[in-house]
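Here the complex is missing a single protein chain, while all its other protein chains stay put.
Chain lettering (A and B) follows the sequence in which the chains are written, and residue indices restart at 1 in each chain.
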Amino acid sequence: MLKISDLHASYGGSLILQGIDLSIKQGGITAIMGRNGMGKTTLMKTIVGLLSPKSGRIELADESIGGLKPHKIAAKGIGYVPQGREIFSDFTVFENLKLATLRYPRKQRHIPDRIFEYFPILGKRKNQRAGSFSGGEQQMLAMARALVTNPKLLLLDEPSEGIQPSIVQEIARILLDINAKTGITIVVVEQNVDMVFDLADTCAFLEKGRIVETCPVDDLREDESMITRYMAV
Amino acid sequence: MTDLIIQILNSMNFVLVLIMVAMGLMIIFGLMNVINMAHGEFFLLGAYTVVMTNRLGLGFWPALVLAPLVVGLIGMLIEYLCIRHLYQRPLDTILATWGVSLAIKQLIIIFFGPAGLTVAPPLPAMVSVAGVEYPAYRLFIMAISLAIIAFTFYVFLRTDFGLGARAVIANRNMAATLGINTRRMYRTTFTFGAALAGLAGAVMAPIMSCDPQMGLGFFIPAFLSILVGGTGTLYGVLVGGTIVGGGDSLFSYHYSPVVAQVVIFSLAIILIRIRPQGLLGGKNHE
Partner (left out) sequence: MNNTLSAIRSTTRYSRSSWIAAGLLTLFLLFPMTKNDYWVVQLTQLMVYGIFAMSLSLVWGYGGILCFGHAVYFGMGAYIYTLIVKGMVPGFTGILATSIVGLMAAIIGVALFAIVVGYFLFYGRLSGPYLGIVTLAIAVIVERIAVDWYYIGGYNGLFSIPPLSVAGYEFTDPLALFYVVLALAVIVYLLLMHVVNSPFGTILRAIRDNEPRAESFGYNSAQHKIITFAIGAAVAALSGALFAIVTEFVSPTLIGFGLSTEVLIWVALGGKEVILASFLGALLVRTLETYLSELMAYYWILFLGIFFVAAVIYFPKGVFGRLLSGRR
């Protein structure tokens, strides 16, 4: 589904990604883990086109997307939930969701019912200002916004950050549910080990701008030494 | 009493046109982070469209449609030829648009000469307002300005295009990853802003002397209006335009235009010393 080879990218003048090789299979849920400053967010931003790769390839469903403008990449079928969620806090829930549909012709700009089935709370509060939501609710809104256009691939950057544990579990449950129902491929950058165990089937470790290890999450459950090695500060 | 009513009507006249000009300037700034120094010259081009239609014997009214079209197209062309190349260097856009303003002014001098030109009033009739005889055309200016201001508010606050534009203003990158083509939005916005200034120039042409420097006389107060009102919301322009335009009319009438300029400008500078974000607040920079 997503194939990245020898990807280099820099951010703020320094080379952060130094040869990423990563292959994500269709329908799976992959967690990308690593310490802070290893390039996880830079990788996400490069995939969605906010940063241009210096070299290397990014392919989505065998089509090269590296270096395209963000709106073109979005149209190829990538939904993105950035770190810190970045919802439009002055807009209502409905307006936040509507934004994702603006790239379609006027008649196709509707928000599918399944979005409100996944996130019932959003359906109840359609006209409320998004800024008045709690962190967890904002996270759900950001996810819903990324899913409105039915993408092939959903990228989430630290979805559990700053959110209370019970909501984190609920978010993981919702994502698993969506994955099971639609077969959407999910890539999640996450530091919360519990969430990775709850959610992912594969885990990739990022260190110094490279993917240094990839393994099934089940292996991690049996032997947590890898987590200590790549995550301990 | 009669004088006072006329004075108030004249102020309203100026304020409404000023708001129309300032709105274009602000929308362009809000979306693109570009201060369009050629905005006054878009006004100028609108006014000279009227001069042109008059010379061609078409009279005033066709210019009302032609001015926004022509000036909008010119704006689009300028965005394509120069501003597009400078989105990574916002401070340089101010220089580039300024060079554009020099060139436009000079083109006008080449084609129409440096002297002031007057245009025949399209509606010479007088109308009685609150017991005062007032030129019908000035009332027409107020009506059309109000309509255009309302239309702009509608577009930006109620339509899908406006939703996208406000999203770009609030968070450019997020809007882009949601599939909004920010570059196309910039071009549309610039064209729209130019058209607004062009229309403003056209409606003002019959009551001003059209000369190549007239744009600056609107650009500076328009800019001060934004400064005073704040760049955070469109409502800021209404407040800023009313204060700057109203104050300018008031002081011009009671003292002189120079005194008015000095007073308004000094007040604006003192205000931003106290409230750098303007009265209604600035825009959140990413």
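Assume a residue touches a chain if its C-beta (ideal position, glycine included) is under 8 Å from a C-beta of that chain, and two chains touch if they have at least 3 such contacts.
The structure displayed is predicted, hence computed values, not measured ones.
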item: Partners of the unshown chain among those that are drawn; value: B
item: Residue of B:76, B:107 or B:207 in touch with the missing chain, whole complex considered; value: B:107
item: Positions on chain B where the hidden chain makes contact; value: 29, 35, 37, 82, 85-86, 89-92, 94-96, 98-103, 106-107, 109-110, 216, 220, 223-224, 227, 256-258, 261-262, 265, 269-270, 272-273, 276
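Here is the rule we go by: only the chains that are shown with their structure count from here on.
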item: Footprint of chain B on chain A - complex, ascending; value: 48-50, 69-71, 73-75, 80, 82, 86, 88, 90-91, 95, 98-100, 102-103, 106, 109, 145, 149
item: Interface residues, chain B side, partner chain A - complex; value: 160, 163-164, 166-167, 170-171, 173-183
